[in-house]
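For this depiction, one protein chain was excluded, whereas all remaining protein chains were kept in their positions.
Right, subunit A next:
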Amino acid sequence: MKRRNFLTLSAGAAAGAALAACGSSGPSESTGTGSGAEAGYWFLSGPPGEPIRQGAVDRFNKANTGGQIKVTTFQNDAYKDKLKTALGAGQAPSIIWGWGGGGLKSYVDNDQVDDLTDWFGQNAAVKDRLFPASFGPATINGKIYAMPCETVQPIVLFYNKEVFDKLKLSPPTTWGEVMDIVPKINAANIAPFSLGGQSRWTNMMWLEFLFDRIGGPEVFQSVFDGQANAWNNPASLKGLTEIQNLIKANGFVKGFSSITADSNADQALLYRGKAAMMLHGSWSYGIISAEGGSFIKDGKLGYVNFPTVEGGTGDPSNTVGNAGQFLSIYSKASDAQKDTAKKFFTSLLDDTEQQGWIETGGVPIVKGADAKLAASPDKDFLNFIYQVSSSAKYFGQSWDQALSPTAAETLLDNIAKLFQLQIAPQQFADSMNQVIGK
């Protein structure tokens, strides 16, 4: 423990990097991985996920006295930093919780996680009961490196029904309508859209949808595939221009660039009626029901899929978000630990866990989970999410998670400047073109 704490403490300074680098490069008796057949498992703390993840581990540990799972929990941002430091120092946990995509690819490129393709081949039942779309972010270069788990979380457009009733408006179905109702909502001294802009990925969701609606998934796919100057695509430039038009029309709440999503202030703006709409992940439902008093119970929360854009070629059923969460196996864990981890994987998303996720307003990534939704008091929302997720022609991954951390940071940096009207669409495209394929 001592040694790991020491690394944590110094991780904030660049000095920590140096120390971690000087640390063991070979296999080590690491504390993060657990010992013997005991597999370490790190995941995110805080509601709604923590008690459900913990519950799944507890049930597994009770049923299996041999190899146990040892849990350590972290806050979101702390987890990301801690995990990378632990991986670089050769001390990661046996089970690595993550978001798949570009982050997972960087683990794969550094031989930090095991290829699970064969294991899924031998255990087809484990694979076949899950949403096929959930394997997208788990698949790198045609091989599966992670076990999808937990819930599907598409991004949807939430709105405050009370505000819309008062102003006698209906939620927008096209981009033209969005631009049309913005001045009307502003006239009532209410912000049209809530946005936690300091977190940057919140801004990014807007671009993900606009790009898709205007030019289809191909627009971002060409960036992902590393085509030269892919950001110069006319659809991409149009999307960037449209978002700046919305910003110039005061479409977002005043001071959005200093609001963080972590504080849930963006959610509060919506349920307190200070903002009319909010584009956010489906997890917002759980947050609003926990913090928003009787807002949901009173039927004031509305939700629709993102509007279409006039003249756009993207399929209006497409969505973006998290197709699931992902568990990988650390390549330096012992064979006994890996066996424990795989056994744990087969126990995941049992009925109790599915029920737990449904109670938080999440749709588990299990086929036929919709049958369980009807009994839930949140069935309207859950059915909406199930329908959005299962009927989407294309389920896009969040860009910052699809790209490598290096490219993602440049992207988020430029998005912040774009939303600040600090750079024009073409400047955005130029600086993004420089990091394509990096």
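The rule is simple: a residue touches a chain if its C-beta (ideal position, glycine included) is under 8 Å from a C-beta of that chain, and two chains touch if they have at least 3 such contacts; residues count from 1.
The rule is simple: contacts and distances are computed from a predicted model.
In the listed set "Carbohydrate ABC transporter membrane protein 1 (CUT1 family)", "Ligase-associated DNA damage response DEXH box helicase", "Sulfate transport system permease protein CysT" or "Acetolactate synthase small subunit", the entry agreeing with the UniProt name of the missing subunit chain is "Carbohydrate ABC transporter membrane protein 1 (CUT1 family)".
Contact with the omitted chain, checked across A:A56, A:I69, A:L87 or A:M432, is made by A:L87. Residue A:A268 is the one among A:L237, A:A268, A:V304 or A:A336 that touches the chain missing from this view. If you put the hidden chain back, the residue from A:S45, A:T139, A:N186 or A:T410 that touches it is A:T410.
Across the entire complex, the residue among A:S258, A:S294 or A:Q426 in touch with the chain not shown is A:S258.
In the complete complex, the residue from A:Q68, A:T151 or A:Q198 that touches the missing chain is A:Q198. Touching the omitted chain from subunit A are residues 13-15, 17-19, 21-22, 25, 81, 84-85, 87-90, 106-107, 109-110, 112, 197-198, 253-260, 265, 268-269, 274, 404-406, 408-410, 413, 416-417, 420, 422.
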